[in-house]
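Shown here: the complex without one of its protein chains, the others still in place.
Moving on, here comes subunit A:
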Amino acid sequence: MTQDMVKLIEPIVPALRRYARALLKDRSAADDLVQDCLERAIEHWHQRRKDGNPRAWIFAILHNLAMSRLRRSGRTPTHVALDDAHNESLSVAARQEDHLQYRDLLHAIDLLPEDQRTVLLLVTVEDLSYADTAQALNIPIGTVMSRLSRARERLLKLMSGDAQPQSDHPHLRSVK
């Protein structure tokens, strides 16, 4: 039933935009991706598993689209010109004193391996349960837990400045 579908999907759209933009950096590319995702969700709504969580189902569609988009464009998110990306598309309307710290945090996120970044974003920002994250990424729940654990540990090191970033990106600064 179309009404039910709209009622279930509509509240998720802002979160889909946020996840897409966190991965793609570019506002219009991310919104294109979300549009593509919504069209597929509408088209295949009746084919989804009725016992599954629609949120996990839609995030799975979006995640797969994002990964193939990133692969097609021949880059992983870490290769984006971060300064440009954050000044434009990812600029945050945060309180002034938090702004720099958030910027550094988003830089640090970009230095995580892609599989850790995606798990961290889905769990902490998008509030997917561990089981739903496993479903969305099509990986075992144990893998979700180990990636989450490694992501947190690595991010902490990156933010405290005592880890060498895996890429040779020059823009990471310590906030301590």
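Note that in this section a residue touches a chain if its C-beta (ideal position, glycine included) is under 8 Å from a C-beta of that chain, and two chains touch if they have at least 3 such contacts; residues count from 1.
To be clear about the criterion, contacts and distances are computed from a predicted model.
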Exercise. Tell me the UniProt name of the left-out chain, picking from "Putative transketolase alpha subunit protein", "ATPase", "Autoinducer 2 import system permease protein LsrD" or "Anti-sigma factor RsiW".
Key: "Anti-sigma factor RsiW"
Practice problem: For the chain that got dropped from the picture, name the residues of subunit A it touches. | Solution: 2, 5-6, 9-10, 13-15, 17-18, 21-22, 31, 34-40, 42-44, 47-49, 57, 60-61, 64-65, 68, 71-72, 90, 92-94, 98, 101-102, 105-106, 109, 120-121, 123-125, 129-130, 138, 145, 148-149, 152, 155-156, 159
